[in-house]
Each structure stands twice: as C-alpha cells, then as structure tokens.
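Encoded as structure tokens, the structure appears first; notes follow it.
A single protein chain has been removed from this complex, and every other one stays in its place.
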Amino acid sequence: MNWQFFVEVLVSGLLAGIMYSLVALGFVLIYKASGVFNFAQGAMVFFAALTFVSLVERGMNFWIAVVVTLAVMVVVGIAIERLVLRPLVNQPQITLFMATIGLTFVLEGLAQLLWGSQPHGLELGIPDVPIQWLADNANINISQFDVFAGLIAGALVAGLAVFFQTTRIGRALRAVADDHQAALAVGIPLRQIWAIVWAVAGFVALVAGLMWGARNGVQFALTFIALKALPVLILGGFESVAGAIVGGLIIGASEKLAEVYLGPYVGGGIESWFPYVLALAFLLIRPEGLFGERRIERV
Amino acid sequence: MLYREAGQFKTTYAADQQVFPIRQDRIAVAALLVVAFVGVPLFANQYWLSAILTPFLILALATLGLNILTGYAGQLSLGTAAFMAVGAFMAYNFALRLPWMPILVSFMLAGLCAAAVGIVFGLPSLRIKGFYLAVATLACQFFVLWALQRVGWFTNDSASGVITAQKMVILGYTFESPADKYMLTLCVVAVLAVLAKNMLRSETGRKFMAVRDMDIAAEVIGIRMMQTKLLAFGISSFYCGVAGALYAYAYLGTVEPEAFNLDLSFRILFMVIIGGVGSILGSFMGAAFIVLLPIFLNTVAGPIEHLLGITLPSGLMSNLELIVFGALIIFFLIVEPHGLARLWQIGKEKLRLWPFPH
Amino acid sequence: MFRRSRPANAHGFPMPAAPAAKTDVASYLSVNNIEVIYDHVILVLKGVSLQVEEGSIVALLGANGAGKTTTLKAISNLLRAERGDVTKGTIEFMGQRVDQRTPNELVRMGVCQVMEGRHCFQHLTVEENLLTGAFTRSISRADLKADLELVYTYFPRLKERRGSQSGYTSGGEQQMTAIGRALMARPKMILLDEPSMGLAPQLVEEIFEIVRDLNTKERVSFLLAEQNTMVALRFADYGYILENGRVVMDGAAQDLAQNEDVKEFYLGLSTAGRKSFRDVKHYRRRKRWLA
Partner (left out) sequence: MISKHLKSALLGVAMLGVAATGQAQNEQFIPMAGYWVGPFAAGGSGIYGGFIDYLNMINARDGGVNGVKLTYEKCEHEYNNARGVECYERLKKKGPTGASVFHTLSTGITYSILDKATADKIPLITIGYGRTDTSDGRVFPYVFPLVTNYWSQNTAKIKFIGSREGGMDKLKGKKIVNIYHDSAYGKETIPVLDAQAKTYGFTVTHIPVPTPGNEQGAQWLQVRQIKPDWVILRGWGVMNPTALKAAAKVGFPRDHIVGVWWSGAEEDTIPAGDAAKGYIAAGFNVAGANFPVVQEIKKAVYAKGKGEMEDQARIGSIYYNRGVVHGIITVEAIRTAQAKYGNKPLTPEQVRWGIENLNITEARLKDLGAAGFMQALKVSCADHEGGGAVKFQQWDGKQWKVITDWIQPDKQLVRGMIEASAAAYAKEKNITPRDCSKEG
C-alpha cells in the first residue's frame, strides 16, 4: 500500500469530517438547550449562505454582509421560537421534529422566494487547491481550503466553548439544557434563552454555509448537508459539542477510507450508507453515542 | 341527535367486542365501503382514479405499516421507503422468475421479504431508542437503495437500474385500466386494514402498546422484548412491502430505486404524524392530507393568478406553495398535535351532544 | 379579612390562637384562596390561603399529594411550565399581585424557589451552579465573587467541592448547592421544597440549622414544604397543614407540635400508646372528613 496515498485519504477524510462537524454543531446546540431535533438546520445553512451571497453580489461589503446576515439569522431564530416552538412547548419530541421538517419547507421556499433559485459561486479568498509545499516534498495533496476550514471549525468550537464555559448566558444555556425547571426556578427566562440558542445556531449555520458554499457553490443542495451531519450526530451523541467534532473526524476519515479501499470491490458508492452503518455499529456498543448523556430509566 | 348510541344495548361479549360497537359507525363504514367499491369506480374520472385515489390508497397502506411500528409499538423509523422498495423489487423478481405464480401471491411474498429485511434492521431497536434509532434506520434506507442499484439480480441486469412492472393478471383477467388498478389496490388495502385493526385489538396489539408506553415495565411483566419489537418491525415492513409492490405495479408501472428515496420515507412519516399516531383511521386521513395538499395548492395557484389578473413568475408560485405547505404542517401540529384522527374524535364527541350543548 | 375558606374550628379541632398581627397587617407574602387546575381538568388546590410574615419561617406540612409542592409552584409561577394554572384567588408579595408574573420577574422581586429533589444542574460544577443563581442580577465580577464567598461561609463544604460536577456530589451537598444557588439571587424569600428528602437525619439537622442561620442573619424569609413534620416544626415559626388541596389546620409551630391530632397524624406520636383497630378506623374517618 502506498503510504502517502493512505495519508492523503486519511487527512482529506478528517478534514471533510470537520466540514460535517460544522453542520452537526448547529444540531447539537439546539438539541442541548431545547431538546428539539432540528431538522431545519440544513435549510438554515442554505438560508444563511444564500442571503449572504446575494447581499455580496448586490455589492455589499463582505463584513457588512456577514453582520447583516447574522442579524437576519437572529430574527429568524427569534421568529422560530415565537411561532413554532412556543406553541408546541411540552409536546412530544417527534411532534417538534416534524414541525422542524415543516420549517424546512418554509425556509427553503422563503430563501428561494427572496433570492431566486440560481446557484451562486462564493469565494472566500482561500483557493481549494493542494498546498504546494506538501505536494512537492511529500507528494501528499492536502487542500489549503480544507485546512482553513479545519481552523475555522476549531476556532468556532473554541469560541463556543469559551462562550459556554465562562459567560453568564453560556452558563444559563447549559443550565437550561440540564434542567428546564430548575433553570426557571432560578429565574432564567426560557424563551429568551431559546431565542438566543436559535440565534447562535443561526450563526453556526452561517459559518457552515460559508464554508460549504465556498466549496460547492451556494445552492439548494446545501440543505442536503444535514444528511451528512446525521451519522456524525448519532456517533458523537446529540448533546455533545465535543462529540460533534470527534464524530465528524471519525465519520469523515472512515467513509473516505472505506470508499477508496473497499468501494471498488463492491461497486462503489458505499459512502451513501457506510457512515450510517458505522454509526449504527457504534450505537450497539454505546446506545447514547460516544459522548451523549446517558439517560437513566427507572420503572 | 343522529350520532347517539343510547338504546344500543350489548347483550353478548361478542357484540361488545366488535370492531365498530356503535351502529352509526357501522353504517358509516358500510356506506364508505360502498362508495369506495361501487361509487368511485362508477363516477370518478381517470385522473382521480389513477393520479390521486390509487396512490392515496397505496400510501395509506404504507402509512398504516409505519403507524403499526411507530404509533403502536413506539419505534421510530425513517426507512419506510426502503421497505417499500424491497417489496417492489422483490415482487418484480417473483413475477419475473416464477411467472406461473399468481400476482397476489407474489405481492405477499414480496411483503414477506420486506418483513425479513425489516426484522434485520429492527435488531438495533433492542438496544437503541428514540432519535438514535430513527437515524439508525436511515442506514437501512440508504443501504437498501444502494444494494438495489448495485446488485444486478434485483433489476434483472437492467443497465439503468430500472424495472418495469409486469401486467397484473389474476385468473386470466388483466388489470390494466385505472379503474381496475384502483379496485385491486382497494381490495388489498381494505383486507389488510381490517386485519391490522383486528391484530391491534388482540394480545399482539396490547403487547405493542405496552412496549411503546414503557418498554422496561413491559419486560418486567413478562412481555418478551425481542419477540415483540421484531414482530412489530416485521409486520410493519410487511405492510410497507406490499404497499411498495402496489406502488410499482398499480401506480408507477416503471420504477427506479430512487423513487423510494428518503423523501418518500419522510412523507410517510408526515402522514403518520399529521393523521394521528396510533390510529388506523389517522393513517388514511394523513395520507389523504399529504397526497392532496400539494396538488390542491398547485391546482388553485393557477386560478388564483387568473382571478387576480396577474402573472407571477413561475418560481414564485412554486416557492409560495412550498412555504404554504410547510406552514400548514406546522399549523396542524400546533392546532392538534395528536393528528387529524384526534380532531375527528373530538368532532364525534361533539356530534354525540349535538344539537344540545350538554 | 379571610384567612381560610373554612375555619378548622367548625370540625371540632382545638384552634390554637393565631398571633394577632397576622390578621391585621398586610402580610409579606399572602396567598388568598387559590385554586389550581392541571391540564384544564385536575383540580389540585381547592382554595388555599396562607400568610408569611417578613423574616419568619413558615412550614407547609402534609402528606404526599396534599398540594404542598403545587402551592409553592403556584407562588413561584413554575406551574405554567407543567400545564397548571391558577384559576381563582390571588397571590400577593409585598403588596403586589404576582400571580401573573413570570418566574424570572419573581426572582427579580426576591422570591426564589428551591425545588424538591434539589434539581441541580448536573453537568455544571458546584460553583457554576451557584453562579447561575445570580443570573437575574447584573452585577460586577467583584460583587459576584463577594456573594460567592458569602455563600461559602454558610456552606463551607461547597467551597471544598466547588470544582466538581454537581451531579457527582452527595445528596446533602446538592441540597446545599440548591439553597446556595437560590441565595445568589439575593432573595427576600426562599420557597424551600422538601429540603430533607433523601437525606440522613444528621444532614437534615445541618440543613435546617443553616436555614435558621440564614433567616436570622440574612433576614431571608422561608416558606418550606416538608414531610418531616417534627423537624420542620422545630425550626419554623408558624405552620400550615394541607390535606387534599386544602388547609386543614394552622398555628404557631410550638402549638402545632403540641397538638394531639398533629402528633397523632403527622408525628406518629401518641400518648395513648398503640391504638386499637377501631380507633384507627375512627381516625381514618376523621381524616377524610377533614379533607
């Protein structure tokens, strides 16, 4: 076996996994704080990226566009809390899950209604080409952009960690995630907190949208990356930020290795199901995912 | 006034245990069946028969299948379309390789194959629960479609992976016209629905519900977890498999594996939730709602444009439809999280009192 | 002014003399004849009235399901999160109606509940738990630190465990964390639900000592729901006894502790020794009648 090629597959898999993690993070945030499995996260990614790119194409400065998009996502987050979650409070999880699928349709339609259904290109200034130095010296192709995405993801996770660990709101978020009632009892206003969570998830969606948009173009198919994040979630556990990252790395690396080294023997295309089967195998050992919180069940 | 059970006394256990204990219900069901079996084929036009009623019945059957699993046995699944695909492709293979076999037998065997697949993918449910299980069933969804595309045997080595359903011949009669196909579908669906209704009233059904409501407690009182959960997966997948075979034979005719994609799984889950979790009637209502709503929105869009005298860009209309569809789903979930079946029940309760307020 | 829907006297109970001040002066916290319905159907409180004076410790006593927790939640307004609703009656704190306020507003006003079963944030450390208590107050880091130190002076044990996840601390420490967390909101009144639940007697004693300390030194009023009647009456100033969603008896703590019926029903003490079966039947009937 050619070790350089193996390293290349492994590293590109890990970096692809980071991209999945970016999407998975949004799911985790919302699930943690409100117990909602938000299927609309993919649509939010699409919505954010499309809004951003349309603003830039209309001549807006990059950073202003980021801020405006962020503001839009906050408004969307608050609106979702107000119009969808609040009336459905105390409903079973499956109902909320369904509601977020409905939300997916609304967001998809709204985004295309506002900005049209054309795909857009998005350049962040980091070309998606191999790092020359590595290619020359070690004959290993690692994309600059992937490394950049990895750094961004790292920064995002670090930022979220600091936010969660040290700030008053962050602490409140974790408190709400742990125990709604007790959080209410100490005077944490759930609704505001939920609105904040959705807004933060909107921010994460924007980052993910920028990354994925720069990679594949900003188009409707961005909504499908939610499907890529699902095995990451079950592997890592729905409630764990760390799980989203580790899960992403494992899924990314193993699916690439499987496709490259196993795929040719079975006709290829195994990427479509391999991550799920892998996650399933993990679940059989740990039913709540790698880092998920163990649920205590008593009769 | 009319819907009132006063005066209907049950003198035997049998009478008390019948499927529809209230006379008005029996009359209503009988009337519905008469309409479905006689009225519809006589009066409905071809469009309604082949584009709406037949798929509605087929999807209702699949919804019923998922409802047995999700609504009664409490196991969430996102792999429904995969079980349907197994049904469709296996029915094709049975009919292709054993041409002497009656087509209905092929359907049943295809259903059994789907049940077998369902049981295999139901195994994780012994350990995994809730959303983790739901996402795990996605493995089934993707794996089955991949296998159908990859293994030439399933599609009789068709280069494009497409199968064309054979003619449905029963006792020398070929079911070809939309009315024929509708009738065949209706018969299958009606029989399976009655069977489901009875099964869910039996010990099996009660076991399912015990597992749904609290599996550990159910285990403690002696219900065998493995047997029950796998049975639920098996029966549910059987229904889905038969629905899939009908989807291919009575509806689409020619199908590629992609016709059974995740989207379809989600739509069927929608039908369960909107219709009412754990309700057979709800399965039908949910299917009707999800089948009809987009068509309705699409159909009224044109006249509305006409009426307002404006021409909206096509993209706008389609996107609006999408938004309205999503919003209506959320709206229904908010108004009645327990589904249309619950609304119907409330309606019936009110009808019992009507026209007197108390 | 009314205090109860039905005077206990009417049922042949010896009515202990209530402090005269109670009926005259508007109370610190006053609950007036409230009714609570869960899910629009289940009537849990059927007209409960009670008063808490500033700086006092009032105990709310009764068996399981008597409505103690519901009363507390009605006051702190946590009810609505459980689909419960106050349908009749009023709740006033410092002369203001509070029955339509959100829990957040109530905490800001100085009413804080410590929930039954402690409800610590399991994945947060002890210190983080305490810090969440100060969520409603926007204060400087230094003040926050000072407040933390104050809590630690009352609960020195928490200082030792400040860095550990509260889910892994003992029951007593969790109870301390929960009370400490409430203290961080600088409350005027703490609604304390079953502080003794699941704790060893020695710890119960310790917790109640601290409650008394807080009461005297920090002038925090307490309304505590408790099943452990004996301990509660020892530390409380005044007590109410609930049965099936109604107040059946109230009085100064000492009086209640001396009351024969209370002794018999709630303290399990009886001067007459072991009762005959007949007496027990009689007692059951009497109890039902009261409710």
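Observations
As written, the chain order gives the labels A, B and C, with residue 1 at the start of each chain.
By definition in this document, a residue touches a chain if its C-beta (ideal position, glycine included) is under 8 Å from a C-beta of that chain, and two chains touch if they have at least 3 such contacts.
Bear in mind the structure is a predicted one, so any value in this text is a computation, not a measurement.
Of the chains displayed, those contacted by the omitted chain across the entire assembly are A, B.
Contact with the chain that does not appear here is found for just one residue of A:92, A:121 or A:154, A:121.
Residue A:135 is the one among A:60, A:83, A:135 or A:169 that touches the chain missing from this view. Taking the complete complex into account, B:159 is the one of B:42, B:159 or B:221 that touches the chain left out. Between the chain not shown and the residues B:180, B:258 or B:336, the one that touches is B:258. Touching the omitted chain from subunit B are residues 46-47, 50-52, 55, 142, 146, 149, 159-162, 164, 251-256, 258-259, 261, 263-264, 294-295, 298-300, 302-304, 306-307, 311, 313-319, 321-322. Listed by residue number, the positions of subunit A touching the unshown chain are 2, 5, 8-9, 12-13, 16, 108-109, 112, 116-123, 127-130, 135, 141, 143, 145-146, 212, 215-225, 228, 255-256, 259-260, 263-264, 267-269, 271-272.
Everything that follows uses one rule, which is that only the chains that are shown with their structure count from here on.
Taken as a contact graph, with one node per protein chain and an edge wherever two chains touch, the assembly forms an open path, each chain linked only to its neighbours along a line.
Chain closest to the overall centre, judged by the mean of its C-alpha atoms against the mean of all protein C-alpha atoms: A. Most remote from subunit B, judged by the distance between CA-atom centroids, is C. Distance between subunit A and subunit B, defined via averaged C-alpha coordinates, is recorded as 33 Å.
In whole angstrom, the spacing between the mean C-alpha positions of subunit A and subunit C is 44. Taking each chain's centre as the mean of its C-alpha atoms, subunit B lies 52 Å from subunit C. Residues 76, 78, 81, 83, 102-104, 106-108, 112-115, 119-124, 128-129, 131-133, 135-136, 178, 181-182, 185 of subunit C are the ones that touch subunit A when the two sit in their complex. Interface of subunit B with subunit A (complex): residues 70, 76, 124, 127-132, 135-136, 138-139, 142-143, 145-146, 149-150, 214, 216-217, 220, 262, 266, 269-270, 273-274, 277, 315-316, 319-323, 325-330, 333-334, 337.
The touching residues of subunit A, when paired with subunit C in their complex, are 90, 168, 171-172, 174-175, 177-190, 293.
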